[in-house]
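A single protein chain has been removed from this complex, and every other one stays in its place.
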Amino acid sequence: MNDQHILSAYDRDLEGIQSHIMKMGGLVEHSIKLAAQALETRDLDLAANVRSDDKKIDALEEQINQEAARLIALRAPMGRDLRAILSVMKISSNLERIGDYSKNMAKRTAVLAEANPPNGAAKSVRRMAREVELMLKDALDAYIQNDADLANAVIIRDEDVDQMYNSLFRNFLTYMMEDPRNITGCMHLQFIAKNVERMGDHVTAIAEQVIYQVTGEMPDEDRPKDNAAAYDPSAQPG
Amino acid sequence: MTDTSHISRAPRTSSLLTEDARTKKRNAAEARFKIYGIVAIAIGLLFLLVLLTTIISRGTGAFQQTFVTLNVELQESRLDKSGARDIEQIKKVSTFGYNPLLADALSQSIVDNGFETEITKSKALRQLLSTGAIGQLRAYVIANPDQIGQTVEFNFMASSRVDGYLKGRVTRESLARDKNLSPAHLDLVDQMLAAGMIEKRFNADFILGADASSNRPEQAGMGVSMIGSLFMMLVVLLLSVPIGVATSIYLEEFAPKNKFTDLIEVNISNLAAVPSIVFGILGLAFFIQFSGGVLGIQSMKASAPLVGGLVLTLMTLPTIIISTRAALKAVPPSIRDAALGVGASKMQAVFHHVLPLAMPGILTGTIIGLAQALGETAPLLLIGMVGFIASNYPDSIMSGLTDPNSAMPAQIFEWAKRSDPAFYERAWGGIIILLVFLMTMNIIAIILRRRFERRW
Partner (left out) sequence: MDDLGFTETILTQDTKISARGVQVYYGDNHAIKDVDVDIEDKTVTAFIGPSGCGKSTFLRCLNRMNDTIDICRVEGDIHIDGEDIYDRAVDPVQLRAKVGMVFQKPNPFPKSIYDNVAYGPKIHGLAKNKAELDEIVEKALRRGAIWDEVKDRLDAPGTGLSGGQQQRLCIARAVATEPEVLLMDEPCSALDPIATAQVEELMDELRKNYSLVIVTHSMQQAARVSQKTAFFHLGNLVEFGETGQIFTNPQDPRTESYITGRIG
């Protein structure tokens, strides 16, 4: 199959918009990384950087939406081109959400600096964020290489993130029961962990879009959700 | 999106306001070509002008004729000796018997008007008048026997020499070698002209009359040959149009495309280019010698317009077939598709839709074919449709078809080859009539085309 359009400007447009996605993905990856680092090191300057960088991500999402709309209007994409444009719009919106969670993490870093959470707790959150960051990197690789297998692997890895979240949740409960002074810090960390878990879900959504773009079909939704424990009252330790 | 190629614009090398060398050359070539075209058209127009002026200047003379006004005493002693006014008795006096009346009338007018002339012989005097004058006189007397004994004023045709003198064709020098007329006659003519006895008038006989005789050019007319042409055209029209149109429709719309139909097509195209004399000899061999001779069909006689029409039909068919096929081809196939698409049969599609649209083209082709046939001479020569037709108009359609006749172009050819220069003038005049016919046919073609033409 010929990969080039007869109209080469069409190819340039598609490549342009995909390169925006990659740029946006790079910014989001970096943002997660910095936010997690700021959280662990309680570096307020770094956190401020993350918050200001989110504006760039938002601006990029806006630009991608406009270019996608223009491309749909001008090129009337069909088949995989259509799927590519639809995916671009979904992926950019998912990336933007991830960026928002990352910003939120940076915001809470400032509060946490005073709340003084238990040692090691922030480190676990950072490990989880690191995992999500790697998943995002793989999802973006899968996107650019049209690699449905890699995308599938990313979706499966989301279970690990969910399990990490579940165990963190139990840890935070334990900390808070041990010492009520930990409650403020742990609550903030718990929210951050929840955000990271949501980031993982958005990465999964991106991976699903990659599979749709490549195969034309959305992957089945009956993926095992293992974070049920978080909502199960019987799972409370003690 | 961030395409930078358009930024590096090529440096401007030339101005649009000045022509470069190639443009100049190109424009010059175009101008030259236009000049060639104009010159070609001018040459064409020049020839057309020369042709028309020649025809008109030489031919219009034939439409005028010199007439002599003469008072003739219808002497009873010569015409009706018994005085009984018995029409049978009067008819017994032959045209020769009227000669003395004319001679007397001429002598009388010379005396009455006091003309001076050295001509005394009555025969020489009569040479001023057409030999047809006595026939005219006799016809009048037979029609009006009660006028015998009276003096009646007549308009006689002047003889062709006198006519030629008035039209400038005959001069005193040219009469030196002429035994029909002498310079003395011309002196007399001058005096009669001054007295108003001789004048030139429009001559309807030239259009309506018959080719009288090879020595009476002043009486010769196109009328009968026109009838001959008309009957031939009738035959051509009735045969070639149905046959030609039917052939074309079959070949164009129904016939399978194979080697055989290809062969037929090639042959039809070739037939259109066959010299007309070939059709003439074919007509002579088949219609006259075989059908008329061997088979003994009475109407297949030499010189019959029926045979002429058949020969011209053979000649016209290819023209009509080719133009009809072109007209059918020019009908857009979308019309056929439309008709077939709503479930019309092939024949319905052709007759309801294609044929009406092809009509203007078919009519034009037919009329052009007829005009071509009208002007055709060569094949008619071979089947004997030339020569002198003494008899006048045919009595019925059948006799019109089968009685010997001539055709306009053959008549013109006949006149042109006769020795008397007066006939030469008639030939040019005949060409004018023929051209008027052709122009009329073309105008009819244009009018029909306009009327039938529809947009699609």
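The chains carry the letters A and B, assigned in the order they are written, with residues numbered from 1 in each.
Please note the rule applied: contacts are C-beta pairs under 8 Å (C-beta built on N, C-alpha and C of every residue); 3 or more make two chains touch, one makes a residue touch a chain.
Because the structure is predicted, anything quoted here is derived from the model rather than measured.
Of the chains displayed, those contacted by the omitted chain across the entire assembly are A, B.
From the options B:K123, B:K179, B:K257 or B:R450, the residue with contact to the chain not on display is B:K257. Which of A:H20, A:R83, A:R126 or A:H188 touches the hidden chain is settled by the complete complex: it is A:R83. Interface residues of chain B facing the missing partner chain: 256-257, 332, 334-346, 348, 352-353, 357, 454-456. Touching the omitted chain from chain A are residues 1-7, 10, 76-83, 216-217.
The rule is short, and it goes like this: only the chains that are shown with their structure count from here on.
In this assembly, the C-alpha centroid of chain A lies 102 Å from the C-alpha centroid of chain B.
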